[in-house]
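Would you mind keeping the following structure in view while I ask a few things?
Note that one protein chain of the assembly has been removed; the remaining protein chains are unaltered in position.
Chain lettering (A and B) follows the sequence in which the chains are written, and residue indices restart at 1 in each chain.
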Amino acid sequence: MTSMSSLNALRTDKRMVIAATVIMGIALAVLPFIIGSGLGNSWLRILNFALLYIMLALGLNIVVGFAGLLDLGYIAFYAVGAYLYALLASPHFGLHLPVWVIIPAGAALAGIFGALLGAPTLRLRGDYLAIVTLGFGEIVRIFLNNLNAPVNITNGPQGISGIDPIHLGGFTLAKPISLFGFTLPSLHAYYYLFLALALFIVFVTIRLENSRIGRAWVAIREDEIAAKSCGINTRNIKLLAFTMGASFGGVAGGLFAGFQGFVSPESFNLMESVMVLCMVVLGGMGNIPGVILGGILLTILPEIFRHGSGPVQVAIFGKILLDPEALRMLLFGLALIVVMLYRPAGLWPSTTRRREFRGDSTNDVLKEGE
Amino acid sequence: MSSTLLEARAIDKHFGGVTALRNVSLTIRQGEIYGLIGPNGAGKTSFFNVLTGLYHPDGGELIFAGEKLQASAPHKVAKLGIARTFQNIRLFGNMTAMENVMVGRHVRTHAGVFGAVLHDRRTTREEAAIRRRAEELLNYVNIADRADDLARHLSYGDQRRLEIARALATDPKLLALDEPAAGMNGTETASLRELIEGIRKDGITVLLIEHDVKLVMGLCDRVAVLDYGEKICEDVPSLVQKDPKVIEAYLGGSIA
Partner (left out) sequence: MDIFIQQIINGLVLGSIYALVALGYTMVYGIMGLINFAHGEVVMIGAMVALTVIKLLANSGLPVFIIILLALAAAAVVCMAVGFSIERIAYRPLRHAPKLAPLITAIGVSIVLQNLSMLIWGRNYHAFPPILPTSAHDVFGATITTLQVAIVLIATLMMAGLIVLIHRTRLGRAMRATSENPSIAQLMGVNINQIISITFIIGSALAAVAGLMVSANYSIAHYYMGFMLGLKAFTAAVLGGIGNIAGAVLGGILLGLIESLGAGYIGDLTGGFLGSHYQDIFAFFVLIGVLIFRPSGLVGEKVSERA
């Protein structure tokens, strides 16, 4: 009897999942049209950036959220992906390689950078690792800024412009695409491409999380000594986390370069690393939906403040009293503080997910204060 | 007489001025339950840490199943077949009991990133086997009903059992338990004793640090006593109990 009803529950569960997936799919498919017509192209661009940030946040989540390694220089891998694209597909060197070569190459190169950074530093204690990765991020940025002389590789602070837009199968995403009498605007086309890759990264992350490797990452985060004693080669597994996380960053970076058509060192400063870290922690470290939420919120929130801080001032004071840019970041900083004070484990932490899932309400008195 | 499984030769370990282990040699035979006792601070846990590669010994060597153990390589030690528990339980608190045991299978399985992402036949089969084995082990230590609870939500006794299950998941030849009965009540200790006996029956050699004298004396085939980092005695329990040096070490015979 019980087995019958649980079987039924399972069936309804499955149906629910399929229904939810279909609804989600439709929503994601029509989203750019709603946003494009409702809020205009600038918000559509923001939506595309949100997708890039989701990829970054998911990559960093592997390092910080799963493996528990604090990386403050993550944006360097985004930079590696972006500059590789810029160098291989722009007038700068006169190279115009196709995107299906560059993006995987960017992922691989960023992964190699991840391993290079990780190899000597992974045995460092948490805070030291944080500061070394931060230093690494700055080193990469300083080199990008200065590698224009004596040989001009990165074109220095001016950055590289005129980067080829992404081409797919004979179409360039920079112009509206006409297919079967239907025209897809450029921003929409980029949206679908980014969405596809973001979903792919979500898929890879979920698969990894529920695997032997993913468990080893979390085990290291939870207790490195116990993990070692279980036979986990912690150095290699951490290195793998760095490499995987970095390669996601490389993919996002390549897409960014193609989308933006321009890269410069300023896009890859420490504040960007910090921003991605905030997405991971504020969203809910280690929890994939939480991290996605963090990515969306922290992309959109500063933009809302940006669009709001001028007009609202005009409405209240009749003129702009305070520098809107400063005001927007000020509000953003306050939001970070407030959210962390009220939800120190993030907005959507993995433990609540589990608890909600299993209706488990035992409290943690046992290990509290250890 | 059965064969030697572990041989420790003249192990030394210092921490600054403190000598945790001095010239400790002992041999553990295949299939026995070997007790390691001694007052607090005698160096028992340090011996475990050296044995399992967490600490680098300052002198001496360890031979396990005919192979020299490499210092400071805990994962290799696990691979060779030594598993352990910790005096102050070290579980993966935010993983479920099930996942904790599944982590224990890490060292006997192979799936990498590609397998994990692609879910090829080998990986799915391996993953299913990991899950099956973890379920068996949770059953074996009698906490199958807590499989989906976070490890940190388990009761103290269950956490001890879970740690044993996780250690067993590595398919050890030698299982080293650091004060498994600490903080347990009488009934819990009795069932722990059954569990350890069962483990030995399954052919796994057990090295046991324990304060509970009754448990040690009833369970162990042989016992070594450490005091201030030195082995002062090694014998069958009944003789160890009568050794004057041991009685002295325990301050006037609280052991007898």
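Methods note: a contact is a pair of C-beta atoms (placed from the backbone, for glycine too) under 8 Å apart; a residue touches a chain by one contact, two chains touch by 3 or more.
Since we're looking at a predicted model, the values are computed, not measured.
J.: Which residue from A:I131, A:L168 or A:A196 sits in contact with the chain not drawn here?
T.: A:I131
J.: Among the options A:L28, A:A174 or A:A345, which residue touches the chain absent from this view?
T.: A:A345
J.: In the full complex, which of A:L95, A:L168 or A:A326 touches the chain missing from this view?
T.: A:A326
J.: In terms of residues, what is the contact footprint of the unshown chain on subunit A?
T.: 64, 70, 120-121, 123-128, 130-132, 134-136, 138-139, 142-143, 145-146, 149-150, 225, 270, 274, 277-278, 281-282, 285, 322-323, 325-327, 329-330, 332-337, 340-341, 344-345, 369
The working rule: only the chains that are shown with their structure count from here on.
J.: Just give me the whole-number Å value for how far the CA centre of subunit A lies from that of subunit B.
T.: So the centroids are 42 Å from each other.
J.: Which of the residues in subunit A end up touching subunit B in this complex?
T.: Going through subunit A, the ones touching subunit B are 204, 207-208, 211-216, 218-219, 222-223, 225-234, 240, 244, 350-351, 354, 358, 360, 362, 364, 366-367.
J.: Mind listing the subunit B positions that touch subunit A in their complex?
T.: Listed in rising order, the residues are 52-54, 74-75, 78-79, 83-84, 86, 90-96, 99, 102-113, 115-117, 119, 123, 126-127, 130, 148-150, 152-156, 159, 166, 169-170.
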